[in-house]
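One chain of protein is taken out of this complex; the other chains stay put.
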Amino acid sequence: MTTWLENAWYVAGWDSEVDSQPLARTICGVPMMFYRKMDRSVVAMRDACPHRLLPLSMGLREGDSIRCRYHGLKLGPDGVAEEMPIKTDPVNTRICAETFAVHERHRFVWVWIGEKDKADPALIPDLWPCSSDGWRFDGGYYPIASDYRLAIDNLMDLTHETYVHTGSIGQPELMEAPIETWVDGDKVFVTRWMPGVDAPPFWAGAMRQGGKVDRWQICEFLLPSAVIIDVGIAPLGAGATVEKHDQGVRGFVIDVMTPETEDTHHYFWGMARNFDIDDDGFTARFKTQQGGVFLQDKEVLEAQQKAIESNPHMKLMAYNIDEGGTRARQIISRKIKANQAEAAK
Amino acid sequence: MTTWLENAWYVAGWDSEVDSQPLARTICGVPMMFYRKMDRSVVAMRDACPHRLLPLSMGLREGDSIRCRYHGLKLGPDGVAEEMPIKTDPVNTRICAETFAVHERHRFVWVWIGEKDKADPALIPDLWPCSSDGWRFDGGYYPIASDYRLAIDNLMDLTHETYVHTGSIGQPELMEAPIETWVDGDKVFVTRWMPGVDAPPFWAGAMRQGGKVDRWQICEFLLPSAVIIDVGIAPLGAGATVEKHDQGVRGFVIDVMTPETEDTHHYFWGMARNFDIDDDGFTARFKTQQGGVFLQDKEVLEAQQKAIESNPHMKLMAYNIDEGGTRARQIISRKIKANQAEAAK
Partner (left out) sequence: MTTWLENAWYVAGWDSEVDSQPLARTICGVPMMFYRKMDRSVVAMRDACPHRLLPLSMGLREGDSIRCRYHGLKLGPDGVAEEMPIKTDPVNTRICAETFAVHERHRFVWVWIGEKDKADPALIPDLWPCSSDGWRFDGGYYPIASDYRLAIDNLMDLTHETYVHTGSIGQPELMEAPIETWVDGDKVFVTRWMPGVDAPPFWAGAMRQGGKVDRWQICEFLLPSAVIIDVGIAPLGAGATVEKHDQGVRGFVIDVMTPETEDTHHYFWGMARNFDIDDDGFTARFKTQQGGVFLQDKEVLEAQQKAIESNPHMKLMAYNIDEGGTRARQIISRKIKANQAEAAK
């Protein structure tokens, strides 16, 4: 039994990370490698030659195929042998590297972990701000040496901004806004609605207008392991509500965590926004700044993971502020158990 | 069952190492952190926030309290919660970090490992030369990747000086002096009494007088894990004896070993002396020299630990010269068993 949900799509990489040369990355405990074919669609294959297990990511690309760099076994993009080490030997097409369902969407390459025949792209988490007209999305990647669920806890509770991100995005006023947490199916929401507050400098600049505004922060957990945070401001009286708030300037902090092992994960982070979407300089500056903020989270999560290991008798406690993370973990656990019950049928 | 004695005081650090900002150090397998309050007394707390386990040593000091740098839980110096992550939430005073009894004495901060109600400062090993009038004490700290008992063996047998410390303090003449070992309660003594020998250069300089002298080296093991070595010379005929020898110049090599894990320990070393006690330059020069000598021991102990692990069928053998270390280990074992018998009542 794993700590992550199977029969689910996980982000394997940014679309910009996967190219014709293979990218090696372990996803949910499986060493994989990813490359693009001539038509730019992505191939995901177990990163071990079926012959002598040399990582295929060390291999040579030929057309849409990959040739192992040890003895030259050539495998098609479907993983099936196309040429034996000795070219004149008859091809044994039962020789086959495991392949995985992949799909590209929302600027990410997603890989399906679980039963391949259930890999329906409709099940990819809806990160619409990452790929909608009128929105601009960019971000980065960090490997993090912690259980991926510690990152979910972190993102579903923004009180940590005050202490972890002191001097960057943390602001005491955020602490005073009431927090509401609710579950909607497999989603968890944590909202802070701050009506009639002073526009904070970043957002005033984005809207090019200061003064009193309605401000919001809405964290949303999506299975199997994403948190998107709807943030922004609208001019006072423009009619913004928790349900609908397109009146001012708006962004989504995008956070996707993909388990690498039980104790490590891949962290894909970014920002989608609906203002200044053609300003490349802003995009680059914001990414640099956001990368610095998330580096602080990486430091905290890795220290937390070590402390969990060196204090084995202690348990993580849940206070009020942890309700969002607790709910998200419950949904993951419930879904894992439902999958197991299904499999046991 | 541990290799170290519980219900005992261990040195956690030099008095100079512990300040208002927390010092993280694992003592006898327990991750701890230490800081000074406004009144300069020392707090020792498990280095994990009771909320989400982030090391408290990463926290922010406020008054005499510590605030976790993750979500801002504030704990008093007694470990009890003083403020929740959301300041307006009622404080749950059952939230509490584990604290440990600490006491400052002989220039060290001592922490009690075991049942807290038995933590009697009277049980702190008597390292009187480190804190007596007319004496000057200084030294340093090395982390050592070996079982702490290998250091006790090392210090209770000074024949190693010849080979480990060739070119520094090792001198063949020391090897010729007869060694006596005896046990007195929980203490072990190993003595070399050298009457009428030529004053070695270091000691002649200390006494500002050469020629024939009485010289001594008396190693004393003290529970749970200290060795102090009484060294010095007295003018011939001044009446120095093994029991009483304040006639000339005298020093104590101070060695305190605190287990970190079963395979690593903290080594606090230094020299207390009753001559030139106001000479800061001498103090600094001696510390540099002594640090170099003990670095040779660190190298030997760490190589020995590795060899023990890679030759698992071999046992440490005890020759005549090892009697001091053997006796010290026997006392530790006997005391551990006595504690267990006590606990089983």
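So that you can tell them apart, the chains are marked A and B in the order they are listed, and the count of residues begins at 1 in each.
The working rule: contacts are C-beta pairs under 8 Å (C-beta built on N, C-alpha and C of every residue); 3 or more make two chains touch, one makes a residue touch a chain.
None of the values given here were measured: they were computed from a predicted structure.
Colleague: Which is it among B:6, B:47, B:82 or B:157 that touches the chain not included here?
Modeller: B:157
Colleague: Among the options A:8, A:23, A:48 or A:199, which residue touches the chain absent from this view?
Modeller: A:48
Colleague: Using the document's contact rule, name the residues of subunit B that touch the chain not shown here.
Modeller: Missing-chain contacts on subunit B: residues 153, 157, 159-160, 162-164, 175-176, 300, 303-304, 306-308, 310-311, 314, 316-317, 319-322.
Colleague: Touching the absent chain: which residues on subunit A qualify?
Modeller: 26, 31, 46-48, 50-55, 58, 60, 67-72, 84-89, 95
Everything below uses one rule, namely that only the chains that are shown with their structure count from here on.
Colleague: CA centre of subunit A versus CA centre of subunit B: separation in Å?
Modeller: Distance between chain centres: 49 Å.
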